[in-house]
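Notes follow the structure.
All protein chains but one are shown in place.
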Amino acid sequence: MQVIQLLVTGLAVGSIYALVALGFVLVYTAVNVVNFAQGDFSMVAAFFMVSLVVSAHLPYALGFVVSVILAGVAGYLFQLGVYQPVKNRPRNFLPVMIATVGGSIFLQHLFLILYGPVPLQLPSVFSQQTVDLGGVHVYPQYLLIIVVTAVMVALLNWFFERTKLGKQMQATAQDPTTARLMGINTARMNALTFALSTALGGLAGILVAPVYMVTTTMGSLIGLKAFAASIVGGFSSVKGAIIGGLAIGIIETFGGTYISGAYRDAFAFIVLVLFLIFRPYGLFGEKVSQKV
Amino acid sequence: MARQILKFIPVIALLAIVPFLLPGGRLGTYYLTLTILSVSYAIACLGLTVVLGYSGQVSLAQAAFYGLGSYTLAILTVKHHWPFWPSALLGVIVPTLFGLVLGAISLRLTTHYLALVTIGFQVIISLVLNNWATVTGGADGISNIPRPTIGPLSFVDDRSYYWLMLVFLCLAVYVVYRLRHSRLGNALLALREDEIAASSAGINLFWAKVLAFSVSAALGGLAGVLYAAGALYISPNIYIFDQSVLFFSMTLVGGQESIIGTLLGAGLLTFLPEWLRFLKDYYIAVYGLLVIVVVLFLPDGLWGLVQRGVRAILRLVKKETPVQPAAVVETLMQRAEPIHRPTPGEQVLLEVKDLHKHFGGVKAVNGVSFTVRKGDVAVLIGPNGSGKTTVLNVLSGIYEPTAGEVWFDGRNISGLKPHVINRLGIARTFQNIRLFPELTALENVIVGYYPKGTVGLAGTLLSTPRGYLEERIARERAEETLRLLGFTRIHEKAKNLPYGQQRIVEIARAMVCEPQLLLLDEPAAGMNTEETKELSHLVYRLHELGFTILLIEHDMSFVSQVATQAYVMDFGSKIAEGSVDEVLRNPAVIKAYLGDDAEYDYA
């Protein structure tokens, strides 16, 4: 029975990583850069949620939606201020990476100023008691995380596969020049991609907030592990991000229980290094020859 | 050149008198502690100058190396009662070994993959320091770390310890400076600028990366050792990811490519929090903003800004006249009587046997065979997309062939790495010019001479006469080659040169080692009529000088002036061969170029 309990926990933790990893993958496939502040948007949304629900007494569901949207807006502003100015530099990987690392430092400390260093508590809509499902004791919040993530993945899938806007975003990611020639406003598509990815990160932050505390640094470790998950998944594959995220969540939960609790945070990176050595292009990545 | 190192003397002298400039009392002691801290940060950041500034590899694990250095010293001296100096030495060696491993892993990884591996390493080291309590003392850390003595000299009090640190800072500056101005340093810069071009110029990417990471880790370890003995007490919360980010920021804010810039950045960001204290909680946010602002607006850091300012002032004062570019190949043309053009011998230098290269379903090269004899100027022609460049990329080792073989000088070279092929005597240029843009023209060509050098890291750091000699020879050979081609703006950064001149520099880089076979990929592309004419003289001249050349070209007038042998490709296969005039009369070739039209085939 403990195995199933751990599996539920692992899937829940993994869902969080998967959502953030999806954000990494969306931005990477669209504009070929990595947003190192991706994880911090989980923190941003969680703080918004605390303000809206705990301080302003908004209904939980409304606060939830508004916070996710605000995280998207924050992502839009972030790309405007941090990504746009450096995107045209030659070999832009390094400048973009550094700018987003700077952005991450800035966001964390901005929220430190706004909310102070004391961790805040976001209550769950459910009780903190475990429920008994045929002998398996699980926290309802974990089930919520899994269900919401599943719904979100289905929604995203619908958006990218069934809507013209979703297809236009894909087209922009695959070949921006040709997309422009088709009349697609690629700058708008890229901004939208950033907003979508930070909104996903925000969703993850709100979902996980009742389990952990809300602190200014809660996003960094989630972000790093999600980044590892997206690389394990193949980095340019949506399916890979989800499976990579879930796998890391499960490995971490089981490893933390059966191998060593103290090194729980190391498992994601150990898995990552093993992958990079033995399967450098991840689960679903394709090896692409470098163009000369 | 050793005299240039003198420019660091004022900086060091200024640093040496810092203790006398500080106020007395507790404030003075406090500032001295901060100064000691900043010197150790500066040494750690110099490591990043090498790995990030020179070789262009991302490392977000400098705090881990710093920690490995500190903990090795602390554990050996405090727990095992080793004497100071052997412990300190191990404190440098242990992180260096880890650096070697990280460098080795980094060969296959670039950009974000590499960044994440270094972060992972950093996180794991932090966890180990925190949790392996029996060895590291866990969260409590280790206290009572001793400071060293040498014979009668004691470095126990803060001031003398500070001076001891300055000695090590000088050593670190020397190491980084020597490295930068050596053959190895050029290789690192080449790696940063363009991996494909670097490896085609004979640089072993694997060793270059391992070198960068291990030097960086050694400096990080040294900084950690000095920090531990300076602070007397260490605990794991110093060696966390955030500290790595801080080192990274320091290096960038100062200017990652400059030693003085790095020192400036380390000092500034150590003291900035003190100066921003009036902002209370806000200072760290301001500091994050500072990083963004520097990255957005000052890509070469604060020191770059200072340098640009100084240069602008100098220009105002001096009003130097811009150097007029000389006619490109004048010297070469004037140099000697026309030598008799060598007739190609019978000796086959290059033999391509039934070569195939497929990308997924696309058969870019589909069974091509041809030979190049010693003394040939062979040309591959064919319509766009017929697979010519792919052939060249296979010959130079950038692609592995799907099937077929390439024999060069009696040896099967198919599937060898680009730098190995270069060392066997095949050098190349690229269709879209791949110079190292931030390097000067001369430095670009010196990189081309890299394979001829033999002096390694030890020789470079010990400044052996042989090292200097080799560097001088490389420089002279590079200057001579550029002069031979009539190129004068040798100290101009490659990115500032006009297109035609960039091409000349690229050819110089390829020929400086006197390769047995020169591969030129569309040398006339993007050139105007005049430049093309000069280029054809140049290729003609190279041939006279004895070079064997295989080139790809679209410009038929160019081709017919220089080529001794032509091969025509279409759809990944060879459709004709012979002299240029012969193949241009070949109906199959006319069809490939002009299209399928019977009315036109009147000839």
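Order of writing sets the chain letters: A and B. Residues in each chain are counted from 1.
Definition applied: contacts are C-beta pairs under 8 Å (C-beta built on N, C-alpha and C of every residue); 3 or more make two chains touch, one makes a residue touch a chain.
Here is the rule we go by: contacts and distances are computed from a predicted model.
Asks: Of the options "Phosphocarrier protein HPr/phosphocarrier protein", "Branched-chain amino acid transport system ATP-binding protein", "Sulfurtransferase" or "ABC transporter domain-containing protein", which is the UniProt protein name for the chain that has been left out of view?
Replies: UniProt protein name of the non-displayed chain: "Branched-chain amino acid transport system ATP-binding protein".
Asks: Which of the chains on display does the removed chain touch in the whole complex?
Replies: The chain that is not shown is in contact with A, B.
Asks: Would you indicate which residue among A:Met1, A:Val118 or A:Leu181 is in contact with the undisplayed chain?
Replies: From the options A:Met1, A:Val118 or A:Leu181, the contact with the absent chain belongs to A:Leu181.
Asks: I'm checking contacts with the chain that's been left out. Which of A:Gln170, A:Thr217 or A:Thr257 qualifies?
Replies: A:Gln170
Asks: Looking at the whole complex, which of B:Asn237, B:Ser557 or B:Ser579 touches the chain that is not displayed?
Replies: Hidden-chain contact among the options goes to B:Ser557.
Asks: Which listed residue (B:Asn412, B:Thr529 or B:Ser579) would be found touching the missing chain in the intact complex?
Replies: That would be B:Thr529, which touches the missing chain.
Asks: Residue by residue, what part of chain B touches the chain that was omitted?
Replies: 360-362, 383-386, 498-499, 525-526, 528-529, 532, 554-558, 560, 571, 584, 590-591, 593-597, 599-600
Asks: In the complete complex, the non-displayed chain touches which residues of chain A?
Replies: Listed in rising order, the touching residues are 164, 167-168, 170-171, 174-175, 177-186.
We adopt the following convention: only the chains that are shown with their structure count from here on.
Asks: How about chain B: which of its residues touch chain A in the complex?
Replies: 56, 58, 105, 108-109, 111-113, 115-117, 119-121, 123-124, 127, 130-131, 196, 241, 245, 248-249, 252, 281-282, 284-285, 287-289, 291-292, 295-296, 299, 359, 389, 393, 398-399, 430, 437
Asks: If you look only at chain A, which of its residues touch chain B in the complex?
Replies: 28, 34, 82, 85-86, 89-90, 93-95, 97-99, 101-110, 112-113, 220, 224, 227-228, 231, 235, 262-263, 265-266, 268-270, 272-273, 276-277, 280, 289-290, 292
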